[in-house]
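The other protein chains are all here in position, but one chain of the complex has been omitted.
Labels for the chains are A and B, by order of writing; each one numbers its residues from 1.
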Amino acid sequence: MHHSIEIDNLSFAYPDGHPALRQVCLHIQPGEKVALVGPNGAGKSTLILHLNGILTGKGDICIAGLPVIKQNLGLVRARVGMVFQNPDDQLFSPTVYEDVAFGPLYQGLPVAEVKSRVAEALSVVNMLEYAQRVSHHLSMGEKKRIAIATVLSMRPEVLVLDEPTAGLDPRARRSLINLLDELPLTMLVSTHDMLMVRDLFPRTVIMDEGCIVADGPTGKLLQDEALLNTHGLEKP
Amino acid sequence: MHVHFLDPYRSGQSPIHRLDARVKFVLTLAFILTAALTPPGAWPVYILLFALVLAVEIFSEIGVGFVLKRAMLAFFFILAALPVIFTIPGPALFHLPLGAWTLTASLPGVERFLSIAMKSWVSIQAAILLATTTTFPELMTAMRAVRIPRLLVAIFGLMWRYLFVLADEALRLMRARQARSGYAGQPGLKPGGSLAWRGRVAGGMVGNLFLRAFERSDRIYMAMLARGYDGEMRLEPLPDLSNRSWLVLLVSMGMLVVLLAFALLFWA
Partner (left out) sequence: MYLTNLLSPAPMHIPDGFLSVIVSVLLWIVSIAAVAYALKRVNQDLGERQVPLMGVLAAAIFAGQMLNFTVAGGTSGHLMGAAIATILLGPWAAVLVMTTVVGVQALVFQDGGLLALGANIFNMAVVGVAVSYFVYQTVYRLSRGQRWGIFVGGFLAAWTSIEIAALATGLELAISGTSPANLAIPAMGGIHAIIGIGESLITLGALAFIYATRPDLLGAGQKQVTGGKTLWVVGLVIAVALAIASPLASSHPDGLEWVAGQKGFLDTARGPLFQIIPDYVLPGVTNEALATILAGILGTLIVFGMALVVAYTRRNRSTPNQ
């Protein structure tokens, strides 16, 4: 049985020379739900972008046993469902249906299969009635759910989310947390929402200045106030 | 993730950086005009023009290698001028058998081609120097100085301010698309969809970008109104050019005029 995510000695610097990741190592088992926390600029988003090859750094990454190298990118992207912070940047089709259908359509699946995948994905996020709606007019909470549906339709093995609860009102937030709780997929979630971390994620990884500074059981890490404060975090 | 590395400006304290933007702007245009007016075949002048721009590159401390590498951008357009080697009549230089035809290169043809290449090459270096040593706000003062209407300059300014913001959005749209562009790995499936579908998806992304741009411009307009905007762009008056700036301007223009006169007298 292979790990879902294996990152070994990953380093990356942006074109302007700024080193964003330094020798990052992270292994995540299938089914694990892991929270990625740290101050802004720690490298969380940069790390996430390496998981499906959008950024390429030095080091090795394997997703579900597949090395993330140029030849495998197509297959890797089908296995990693990546949801970015701002849903407006991801809902680029006129209707909800078309956005959720993009993944399967791109893969070349037959139309009947595409239809059933879309229905399946939208049901999981409880947005089945929204299929013909225009994404642009939906609320933030609704858009975030649709954004998750757009990757679920690819039936990924791993779900990676960047700040899922940012900008949500309490009701939408609770609804999203319940949704994430129900999904059986392996999950890596980058977030500032420490309450959600405490409630949902058994394992927490703290990043700062491009390195992983702590990696362990959430309960234990969140008790260590000194550690949290050093890295710009607050105890929930 | 920012696309700020798109901005070619490199900060510095060189004499070129510190030169008034209006002078730099005018001199860049004068230099390009000089290169354009230099007749084909005036090799010493082309070499002197190159020496001139190279000197400025060195003084600017930008890095000659950087400028020359960026100058390669115009390289591919050179292909458009390649045929001129074979189509201008004159004493033959060499023959190129091409299937059933034989192309004959002429001396005036080669001369013409190389002249175009030189003009283009030194001109783009001058333009690169202007862009790398002058911030965009400074370029806008140069625009005002050459009497470009305030309204147009204001549009330039707002475009510049939001260029990188929107370029970031475009980048994130492309990343979102990339992230959902996967292969199922099943035999018999052709990934990528049809060309028309891909084009429409790209169009949808453009539409998304434009829509958000419209709504952003509404918000900006409200912020401007809140600060008293009434449609007229009121800008501070431009300071006078210092004596030093006048000196640089006149001496440089003088050099260009002499070079051009030399070129026209001997090679026109």
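Quick notes on this one:
As a convention for this text, contacts are C-beta pairs under 8 Å (C-beta built on N, C-alpha and C of every residue); 3 or more make two chains touch, one makes a residue touch a chain.
The structure presented is a predicted model; accordingly, all values stated were derived computationally and were not measured.
Considering the full assembly, B:155 is the residue among B:103, B:155 or B:238 that touches the omitted chain. Subunit B residues in contact with the hidden partner, per the touch definition given at the top, are 3, 5-8, 13, 15, 18-19, 28-29, 32-33, 35-37, 39-41, 44-45, 47-48, 51-52, 55-56, 59, 70, 73-74, 76-77, 80-81, 83-84, 87, 112, 116-121, 123-124, 127-128, 130-131, 136, 139, 149, 151-152, 154-163, 165-167, 169-171, 173-174, 192, 195-196, 198-211, 213-214, 216-217, 220-221, 224, 229-231, 233, 239, 242, 244-245, 247-248, 251-252, 255, 258-259, 262, 264-266, 268. The chain not displayed touches subunit A at residues 15, 92-95, 134, 136-137.
Just so it is clear, only the chains that are shown with their structure count from here on.
Taken in their complex, subunit B has these residues touching subunit A: 1, 4-5, 169, 172-173, 175-185, 189-193, 197, 201, 204-205, 207-208, 211-212. In the complex of the two chains, the subunit A residues touching subunit B come out as 14-16, 45-46, 49, 52, 54, 74-80, 82, 84, 86, 88-94, 98, 102-103, 105-109, 136, 150-151, 154.
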